[in-house]
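With one protein chain removed, the remaining protein chains of the complex are shown where they sit.
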Amino acid sequence: MSQQKSKKIRIDVKHLTRVEGHGNILLNATDGRIEKIEWQVPEAPRFFEAMVRGHSYEDIQIIVSRICGICSITHSLAATKAVEDALGIEVPEQVDKIRRLLHYSEQLQSHILHIGYLAAPDFFGTPSVVPLVGKAEEVVKTIIGIHRAANNWSDVIGGRTTHPITILPGGFTKIPSEKEFKELYESLKDTLGKLKSLASAIETVAENIPVFERDTEYVSLKQTDPSVYTFYHGDITSTDIDGGTVPVKDWHGVANEYVSDQSTAKWAKWHRDSYAVGALARFNNNAKLLSGKAKETAKQLGLEQGCCNPYMNTIAQLVECVHVVETSLGLIDEVLTEGLEEHRPVSKARAGKGVGCVEAPRGILFHEYEFDKDGRCTGADICIPTNQNHANIQKDFEKLVPEIIDEGEESIRGKLEMLVRAYDPCISCSTHMLNVEFVK
Amino acid sequence: MGKPRVAIFDFACCEGCQLQIVNLEEEILDLTGAFDVVEWREAMSEQSDEYDIAIVEGSITRPEDEERVKNIRRRAKILIALGACATIGGINKLKNNFELGEVKEYVYGKDSEKPHLDTAKTKAVGEVVKVDYKVHGCPIDRDEFTYILRCILLGKEPEIPEWPVCVECKAKGNVCVWEYGQVCLGPITRAGCGARCPSSGFRCYGCRGYIDNPNVEAAKEVIEKYNLDIKDLKAKMKLFGSGYEPTKK
Amino acid sequence: MGIKKISKDGFSGLIEGLIAETTVIGVQSKGDKFVYDLLGSSANLRLDYDVTILPPKKYFLQPAEILLRFDGEKYEAEFDDEEFVLVGVHPYDMIAINQIDKLYSEDNFDSHYMRRRENATVIACDVARASENVFASSMGTATVSEGFDILLTDIGDFYVAESATDKGEKLLGKAEGVSTAEDEDLKAREKIQEENKKNLNKHKLGCKPSELPGLLEKAYNHPIWEELGKKCFSCGSCNQVCPTCYCFNVQDEVNWDLKSGTRKRVWDGCLLDGFTKVAGGHEFRKSRADRIKHRIYRKGKYVPEKIGGEIACVGCGRCVGACLTDIANPVKIYNRLIEDIGIGK
Partner (left out) sequence: MSGRREDRSIYQPELATVRDRKMLNETELYLRLSMDSGVLEYKPGQFVEVSVAGIGEAPISISSSPTADDGFELVIRRVGNVTNAIHKLQTGDKVGIRGPYGKGLYPVDEVKGKDLIFICGGIGLVPQRSFIKYVLANRGEYGQVTIFFGTKTVAQRLFASELSEWDKLEGVEVKETVDKPEEGWGGEVGVITTLIDKIDKDIRDAMIFACGPPVMYKFVLLALEEKKVKAKNIYLNLERKMKCGVGKCGHCQMNNYYVCIDGPVFCYSKLKDIPEAI
């Protein structure tokens, strides 16, 4: 090349929009040579693990729910499971079912928020969902309909859509009435139809999903007894251990967290330099266990087990939406057939240590607490899915950018932003990670 | 005058309050009909430096954030603090009960000295800049939020209750959760949420901050009646706005 | 009108029939407490209840009700025209309703309240089980003779049913299992009522209710008000649960067009901060002590002076249980005053 002027690319996205929390993308390249490519998390750290110390086991859930407004139900449930583990509290079968129903509601709430409000504008080429109304009104209506149904679902079980107020160690303060369950059932049936039409709409713009692959490790929960596509129970599995599992209590050996200079959030690695969690990870580990309609949706949108295109995470989320709704119909049936049992749990303080692990919409989540004999928290350790993805995002960047370096700054910027959004990062909740070693 | 221009900003928080704005669903269209939303990072890519009304979510926890919020204040005619983190410091203030260096070290270990992990005492937005309206709660109540917005458009001072949660709780015909042995902060917490938590059988933990004139003497009386330890009450009172500090500044 | 008796099955059938054709509100359980709520089946009706969390007042003076709508130009009053049947009202609550009827119809006729009152068919019932804090016997409110359409008394397999109005008469006429009330039935009813007049008395008032205004006349500067004021949260719970409290606040709300909207009234309480606060911040009854005193005086002196002497506390005991700091019990206050200053001249 005889050109004298060097071609410089400078991308500096401060506070990426349409994600939850603050993240920056930095790229410096000259003549196709990459000088710097970084995914940064400058969100203000919030120190939850330190803040819960001294508080009663009863109040832990209230505090840590505030880690994240989008997956507050998941945090509440993980914390409550950990508290129950530490204090040896048993949970009745029906409570467990209703909790799973509540947990499913948040998967739908969060996934549809991401698919519809944060990612869809990328697919349809608008800056946000408001102008999308003009472009694809029916789609927006469908999205709003599903989102409202998801919110009402959380509301009726959790007491409200965000930061649930019915969960106690051992059970619920209040469960929905039979009438409310029946209404919920009808609303979910209707939602299943709406999800179908959303899937068809997404199918029409599927060609806008970038083609990019990078083989990586996918980590999620796996439940064998009974064998279900799990969000709530089970052990840790990974695509790198060939269907094997690691008990949840050994999670420190999985999420080997470390502090990166790029980030106020911590990073994690297991068998390789990085791993991925979230819908695609769950799909890659458990796809065979999906509900019938969810399998159909995966097929319709070309998602196959073993997929390693991170952009497809959004599609995996849509597949999971179908799965949770379809599965919940069955669960509600069961609960109603058994008959509702009001059960107001009483719990007692004691010393102990416990772990609670569930799948947040964005991936596997660990909560661990230790309590003294009065039930006051003496130590805490929380590991959030988005943190486990940060390193993987960085590695994706490093592979992706050379592949697209000739596409021009606009396109590169767009694809990088879209990549980060595909992970649906929940940055505000990822910024309070702690020591890899549990502090005694 | 055209439509007022609104920008939404977030600081340290869970973003659950912004989520409540998203959860308005179709009503967002009413909102965007009455206001020009010119910046809202969580939901849209557009950004702007010009606005009449700034809605600020989250607490101020770093020196650089103090500068940022001051800057926002300079540009906005009206500043609304959105949610407990912004109005009273919220859960983030729990940190202030510890020594800051110790908190950092507890979370980040040997790396805690790295400059990007810096932190300062948590402040409510009103402790740094003047706040014109407060939308209380963790998270905010969607109806109260839009009510306040409409009041601003009408030039009316919103009527935010001066009385405690008990008023709304009793009107709903709830069973008092003290009877279930829960330490409920309803009698001293500002109403306006429709007694959300007690209506779900859960104790009120004070997310809307305390009323202007709480009677702590009476609270002690109740603790004795229920044979509880005053320490329990104090710990619960710390959860939001960290304790006995006045919630209005 | 007349007194009959109705078999319990007949009564259940009557309720089922009513449920099929109109709105029926009845006492039902909520955990280990009782509430008035929309009745879905006669099986849920609990006439053996002790006391409800909120009094039936909430169906006439609703916790929040729309008074008017406006469209930017005109105001249009809004009335509730739905007929309904209210089942299970205890005598003391009936008497409270009768009192508010007077207050809301005399002088300035409150058609919002009175319409609901007219739309209602009230089936009252004698108390079958004394609640933890009831002191109706002390207040002379353990039985009631007017205000209801039908009054039921549970005498075992039957209810004695007294109809006091045409509406009541007609309703009973529709029921099956109705027969003449024999002497023994009437005696059984009288026995229950006589017992209630004595036994609904968990807190014993040390004077006749009619002596209360005179007692209060002399108690204005008694130290008790300051003592109680120290322990009061100003939470207004005592106001909110009381069947004879009827103060309200008025609030406007507009829709997004900023023109149309509603004017609502919502329950208020004289114990609350700000109840008497005017623009500029001046508050006429600022101290908690004065507000507690006002509540007791309103029940024991001011309202009685307006409605012909009846005391505006019917002894339901709800405030006793609602007050977290245990200071709202009217009997405790009155008895202390009797002890300190005595009744009589």
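Lettered A, B and C in written order, each chain numbered from 1.
By our rule, a residue touches a chain if its C-beta (ideal position, glycine included) is under 8 Å from a C-beta of that chain, and two chains touch if they have at least 3 such contacts.
All values derive from a computational prediction rather than experimental measurement.
Shown chains touched by the undisplayed chain in the intact complex: B, C.
The residue touching the chain not shown here, chosen from C:E305, C:D326 or C:D340, is C:E305. Within the complete assembly, C:E73 is the residue of C:E73, C:D157, C:E184 or C:E339 that touches the hidden chain.
Across C:D50, C:D110, C:D149 or C:D273, the single residue that touches the chain missing here is C:D110. In the complete complex, the hidden chain is touched by one of C:V254, C:C316 or C:I338, namely C:V254. Along subunit B, the points of touch with the absent chain fall at residues 154-157.
Summarising the interface, subunit C meets the missing chain with residues 67-68, 70, 72-77, 79, 103-104, 107-112, 114-115, 118, 220, 246-254, 258-259, 261, 263, 265, 268, 270, 275-280, 282, 284-285, 290, 294, 297-298, 301-302, 305-306.
Convention: only the chains that are shown with their structure count from here on.
Looking at subunit A and subunit B, no chain is in contact with each of them. Taking the mean of each chain's C-alpha atoms as its centre, the chain lying closest to the overall protein C-alpha centroid is B. Centroid to centroid, with C-alpha atoms defining each point, subunit A and subunit B lie 25 Å apart.
Averaged Cα coordinates give subunit A a centre that lies 51 Å from the centre of subunit C. The multi-chain contact residues of subunit C, meaning those touching 2 or more other chains, are 31.
Residue positions of subunit A in touch with at least two other chains are not found. Residues of subunit A that touch subunit B in their complex: 15, 17-21, 42-47, 49-56, 59, 62-63, 66-70, 72, 113, 117-118, 121, 127-130, 133, 144, 147-148, 151, 159-163, 165-166, 168, 172-174, 259, 261, 263-264, 266, 344, 346, 428-429, 432-437, 439.
Partner subunit A is touched in their complex by these residues of subunit B: 11-20, 22-23, 25-26, 28-29, 32, 37, 40-47, 58, 61-62, 65, 90-92, 94-95, 97-98, 102-104, 106-109, 111, 114, 116-117, 119, 138-139, 180-181, 196-197, 199-202, 205, 232, 235-236, 239.
The residues of subunit B lying in touch with subunit C in their complex are 27, 30-31, 33-34, 146-147, 150, 153-154, 159, 162-164, 166-167, 170-176, 178, 186-188, 211-215, 217-219, 221-222, 225.
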